[in-house]
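Only one protein chain is missing; all other protein chains are in place.
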Amino acid sequence: MSFNTFGHLFRVTTFGESHGPAIGCVVDGCPPRIPLSERDIQPYLDRRRPGQSRFTTQRQEPDAVKILSGVFLDEAAGMQVTTGTPIALIIDNVDQRAKDYSDIKDKYRPGHADYTYDVKYGLRDYRGGGRQSARETAMRVAAGAIARKVVPGLAVRGALVQMGPHRIDRTRWDWAEVDRNAFFCPDADKAKFFAEYLDGVRKRGSSIGAVIEVVADGVPAGLGSPIYGKLDGDLAAALMGINAVKGVEIGAGFGAAELSGEQNGDEIRMGNDGKPVFLSNNAGGILGGISTGQPVVARFAVKPTSSILIPRRTVDRYGHETEISTTGRHDPCVGIRAVPIGEAMVACVIADHYLRQRGQVGETPSWPFSPPRAP
Amino acid sequence: MSFNTFGHLFRVTTFGESHGPAIGCVVDGCPPRIPLSERDIQPYLDRRRPGQSRFTTQRQEPDAVKILSGVFLDEAAGMQVTTGTPIALIIDNVDQRAKDYSDIKDKYRPGHADYTYDVKYGLRDYRGGGRQSARETAMRVAAGAIARKVVPGLAVRGALVQMGPHRIDRTRWDWAEVDRNAFFCPDADKAKFFAEYLDGVRKRGSSIGAVIEVVADGVPAGLGSPIYGKLDGDLAAALMGINAVKGVEIGAGFGAAELSGEQNGDEIRMGNDGKPVFLSNNAGGILGGISTGQPVVARFAVKPTSSILIPRRTVDRYGHETEISTTGRHDPCVGIRAVPIGEAMVACVIADHYLRQRGQVGETPSWPFSPPRAP
Amino acid sequence: MSFNTFGHLFRVTTFGESHGPAIGCVVDGCPPRIPLSERDIQPYLDRRRPGQSRFTTQRQEPDAVKILSGVFLDEAAGMQVTTGTPIALIIDNVDQRAKDYSDIKDKYRPGHADYTYDVKYGLRDYRGGGRQSARETAMRVAAGAIARKVVPGLAVRGALVQMGPHRIDRTRWDWAEVDRNAFFCPDADKAKFFAEYLDGVRKRGSSIGAVIEVVADGVPAGLGSPIYGKLDGDLAAALMGINAVKGVEIGAGFGAAELSGEQNGDEIRMGNDGKPVFLSNNAGGILGGISTGQPVVARFAVKPTSSILIPRRTVDRYGHETEISTTGRHDPCVGIRAVPIGEAMVACVIADHYLRQRGQVGETPSWPFSPPRAP
Partner (left out) sequence: MSFNTFGHLFRVTTFGESHGPAIGCVVDGCPPRIPLSERDIQPYLDRRRPGQSRFTTQRQEPDAVKILSGVFLDEAAGMQVTTGTPIALIIDNVDQRAKDYSDIKDKYRPGHADYTYDVKYGLRDYRGGGRQSARETAMRVAAGAIARKVVPGLAVRGALVQMGPHRIDRTRWDWAEVDRNAFFCPDADKAKFFAEYLDGVRKRGSSIGAVIEVVADGVPAGLGSPIYGKLDGDLAAALMGINAVKGVEIGAGFGAAELSGEQNGDEIRMGNDGKPVFLSNNAGGILGGISTGQPVVARFAVKPTSSILIPRRTVDRYGHETEISTTGRHDPCVGIRAVPIGEAMVACVIADHYLRQRGQVGETPSWPFSPPRAP
């Protein structure tokens, strides 16, 4: 994780601003001979794309991804595959409305990175948020689509589990429901409630936060790189690095602070497949920074959209006090669209650690081990 | 963050197991000509050291740090200073009791990384937790002591704000109180309560989780490196990478999910010093991954100690189901000693970003900017 | 230096194959507020571009670079400048002749990376050399154009100093001559000779090697990062990483092996500007991996073009022995076009170390130092 690149062996570098000619990314280190075409990536981008319901910004971008490099026809396989060289992806920015930025270009919107970019670099691209635009996250989703293909058997799914103070009923969790409502919500009843609730938020020119949960099934045991490249450490960085995220937790998370040792430590029995089964998953699939083979479970908190109609007090870049009210296209709950982004980040981190483990250890030692022979 | 090294310009590499001859670290990239001797580091280690109250493990280690390299006498200044070359620190392991590990060496303790290390590497050093021992964190504290000296004006302080379900009363927060009780607790009344509460936990052979808050004052605005080297992203990785941590949040954190946009976005006014003042700090001093100049506020959740007297079900490395009850020296609440560790990690991340910002941008542009002249 | 990214703070990632839709790069970590437009980059690309004389391949590519991100109008300055965010550059591939690759796609051309790519990845893009094409180097030149603007006062110039066994006469060195002939040769007489000589090489379907020298003036003293990020170490990697390069030397280089200590060590006197002047430059401007303030001088050897008309024995990917004769557009001496590429790599390395030094040390200590006061 550094600058605009993340990952150590599966490496993603993104570029682009909201209102430049294009956004893009370079995925470097991807294994060769993985079938890949735009059709493998586009569906994930479509899930993230705004403008699909009244609950997300009405900016209309087709977000059509193009692969510029790193793939080739494998004649023997009869299909296009990765070559092991950098895969460059690009999405043209097409919905750049000619807009008057005079109100926004000198003012710092509360909750936005306007001030921090300005004070860091001495200038900023104020059009549509520039580099801090949520648009950049499209490339994370695209990279994540590739990452999903790197780890055999990996399935990464996300869901919105809280909006404002309203939590879903976890006993009603139905993954199939996630794609049936506008909120990626696994609880059908709560989804109906959210529709009404969010309409209210939107109508009063406000916004609201949310909590997203991402679950990765099929993560092999043994991924993670102690002490400073722990799987949970890298997940935390990846998820905290998503726009508007203010908290990350693994497994029992902050709830673990309230548990006793005997409540928290997941007991172990032998499963039918000859591998350990944990009787609970407070660990969220990670112990000592290394995957246990159980599902990896991460949650992250997304703050409410900072661009709201309600006027806020602020200052401008010349040090004058002023007010700002943000009109235009904005999601009343950016947490919704964070679902596919969170999935993508988790997939990228797991793919990276999968390759790292293969690099350091190679073939996994057979488990269970044979007892030492008697002398 | 990769493997056993963290940081990009201020780089810390640690090594050592609980029961090897020594633990140590190499701090690379430290600026030259910073006064440094063991006396600058030892006090922080003493704060972390176990055996100082009945609430931490009774393992007795002097944890006396030695500097092996990277310092030299600056004749002009008349003191020992850093040279800009790698600073190696070492602590000998002295309290390695001859212990019978026969019960533990083949069994996987629930909540510990025994199974994951074994399945990852095919073997593990089971003495005292090996590499997963909390002992490694002494070197983080040592590195943090150096990091604190890198950023002029930086002050990083931590406090225990929750134990089990019991939160401190934030209106009673007194930093001076933190060093007066065995819990690094800023609320004197709650500290008294914790003593009694934790005695109960300990006596019944159990353990309990905690939440730690770290506050960094004096962080210059403009630190952080979008998009994947965000200050909060790196803090999240650094804190999640501490043993037993299951959650990290910045500013309002998970609470932000419950807020509306107008509640969350920190409004801005001009301060008396000609710099922006935020009227609240839900951002925790970070917007868009870049520091705002406000205090950086991070919290992390520590799970309860996994080594408890109460018997737990588990399996051994040969696939047999069994039970384990951990006797010996263990903290009933590892969260307590996580306070100085959390401080150290925050200091290291900020020092790294301080150097990175100086590298990329050099002298910070003057703020506020001059308005463009009329044509 | 790893995978398709090089640099630590000034970071360049390239992508693209010879016959894909485009090649490009992402320059990350560039300081903000540096004036930059396509006009700053294009002239360097034009120097590298093939098809400009009968001595380089006749492939006709306009190599028109587009900036996709990372720049913005600085109103105060009235010009487009860098923003500090990733600068993506792209060049469309336009001269992709429909060509019959049936002869080449299964055969391994001697001297090329056909076999090694195939055995590494299990497949390769054989069109025009795929990723191993010299076309990739256009992006290095583009990145180098930005790097040149990062270090104030830096001037990096290159020249061809040997072709086949024929060395230039160094007493006739005239930098102005370099841009007046097709060989970037600083010796006008030798340039005339090379024209005739290379015509002979080309006509007999052969090719020839060359040696390039790059000189960087204006490199501040103190750049370089011992022990494994030495300035000369990074230059060596950067230059050896150019296609077809088989040797790199700094200053006296391999000649230093023949020198005695008193011949080699550059003596020092005080210059008129109050700084040390070295009476010779066998060090090539680098001592202990750190720049001395003298010109940095590097040379590298480029092997002859491997694609030649003369038939060669080889095998194909199915293990059959066969022959190959490469027809088509090829430079008889790829060393010529390596001149602007070598300059670019040197510029990128110096820019990276310039930022690294600023990061670690900040303001350079004043030199000469004041003597310690008497007690």
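A, B and C are the chain letters, set down in written order, and residue numbers restart from 1 in every chain.
We take it that contacts are C-beta pairs under 8 Å (C-beta built on N, C-alpha and C of every residue); 3 or more make two chains touch, one makes a residue touch a chain.
Not measured: the values here are computed from a predicted model.
Novice: Looking at B:21, B:165 or B:372, which residue reaches the missing chain?
Specialist: Considering the complete complex, B:21 is the one touching the chain left out.
Novice: Which residue, C:35, C:62 or C:122, contacts the hidden chain when the whole complex is considered?
Specialist: Considering all chains, including the one not shown, the answer is C:122.
Novice: Since one chain isn't shown, list which residues of subunit A touch it in the complete complex.
Specialist: Counting over the whole complex, subunit A touches the hidden chain at residues 8-9, 29-33, 75-76, 84-85, 226, 355-356, 358-362, 365, 369-370, 372.
Novice: Pick out the residues on subunit C that sit against the missing chain.
Specialist: 1-6, 8, 12, 14, 108-113, 115-122, 131-132, 136, 162-165, 201, 206-211, 221-230, 232-241, 243, 246-270, 274, 276, 279, 282-284, 286-293, 301-308, 310, 312-315, 317-321, 335, 357, 361, 364-365, 367-371
Novice: Quickly run down the residues of subunit B that touch the omitted chain.
Specialist: Interface residues of subunit B facing the absent chain: 3-5, 11, 13-17, 20-24, 26, 28-29, 32-33, 66, 68-70, 72, 74, 81, 83-88, 120-125, 130-131.
Just so we're on the same page, only the chains that are shown with their structure count from here on.
Novice: Which chain wins if you rank chains by how close their C-alpha centre is to the centre of all protein C-alpha atoms?
Specialist: Of all chains shown, the one whose C-alpha centre lies nearest the global C-alpha mean is A.
Novice: Which integer distance in Å separates the CA centroid of subunit B from that of subunit C?
Specialist: It comes to 44 Å between the two C-alpha centres.
Novice: What are the residues of subunit A that contact at least two other chains?
Specialist: 3-5, 14, 120-122, 131
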